[in-house]
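Missing here is one protein chain; the remaining ones are kept as they sit in the complex.
After this line comes chain A, so read on.
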Amino acid sequence: MDIVTKPKLSRRILDYTLLTVLALIVLAPFLIGLWTSFLPTMQIAQGNFLSTKVSFQNYIDAFTQTPIIRYLGNSLVISTATMIAQLIFCSMSAYAFVFLKFKGRKLLFTLFLATMMLPFEAEIIPNFQTVKAMGLLNTYSVMVIPFLTSAFGVFMLRQSFMQMPIELKEAADIEGLGHFQFYWKMVLPYNRIPLMTLGAYSFLGAWNQYLWPMLTTFSNDFRPVQNGLRQLQSEETFNDWGMIQATAAIVVIPTLIVLFIGQHYFKSGVNEGAVK
């Protein structure tokens, strides 16, 4: 709209003021949390919010007195394993639905789609009994195995595989590439962006799991970071807000950095995968 009417200066000032105010409101919880993470808990308890006694003490305490590093490590292992598994198994399934012709393909795909309607939250009772019977309780595997694949991932990748030019498949047939070679050498490289999007989705999805790890892990050795933070909060009899805020900051800052770097890919992927 800038092309037709040249925006007036007053209009611009208004826009920037609004943008800044809204950004401050959205960021306020971060800023408050970050600021208090530098304050001694005594000062916070007394309501001395503008205290100048800022220090890294809370961070030192968090690193030395809590297993926050262990929690982060656990989450990293679980999320990375889940991401890699979903990239492999979802892309394989999507490949079958797009490039393989077999009896019952439509029915199977409908079945896959149907699983998207079934919330995992409503299946925790039998799933808990299953992993318990498998002897998986309180391991990394229990938080990875149920999420090795995802119907959403298959659906998303199928959409982008279908948009590949048919000439690619024809060229592969002429070159005599088998299915595994075509999948590995052409389909996967061609769909880098949707694969990266699925990677980000599955990683974040695993990172943000809460209910399932809470049911299936009982020790700090395997507890992921979401449940670890809950554990710390419940252990703190004395409300050590300074240190709690420091642990929150330690968890959120790496995610924010990754997000800002990856935003370009994520954004384009979200719009591709969802609705154009």
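Simple rule for what comes next: a residue touches a chain if its C-beta (ideal position, glycine included) is under 8 Å from a C-beta of that chain, and two chains touch if they have at least 3 such contacts; residues count from 1.
Following the convention adopted for this analysis, contacts and distances are computed from a predicted model.
Look at the chain that isn't drawn here: its UniProt entry, checked against "Proline iminopeptidase", "FAD-binding oxidoreductase", "Glycerol-3-phosphate ABC transporter permease" or "cytochrome-c oxidase", names it "Glycerol-3-phosphate ABC transporter permease". Of the options A:Tyr59, A:Tyr95 or A:Phe222, the residue whose C-beta touches the omitted chain is A:Tyr95. In the complete complex, the residue from A:Ala62, A:Ala81, A:Val154 or A:Leu198 that touches the missing chain is A:Val154. Across the interface with the omitted chain, chain A contributes residues 1-5, 12, 15-16, 18-19, 22-23, 26-27, 29-30, 32-33, 36, 44-45, 47, 49, 89-90, 92-93, 95-96, 100-103, 105, 108, 111-113, 115-130, 145-146, 148-149, 151, 154, 159, 166-168, 170-171, 174-175, 179, 183, 207-208, 210-211, 214-215, 225-227, 229-230, 233, 239, 241, 244-245, 247-248, 251-252, 255-256, 258-260, 263, 266-267, 270-271, 274-276.
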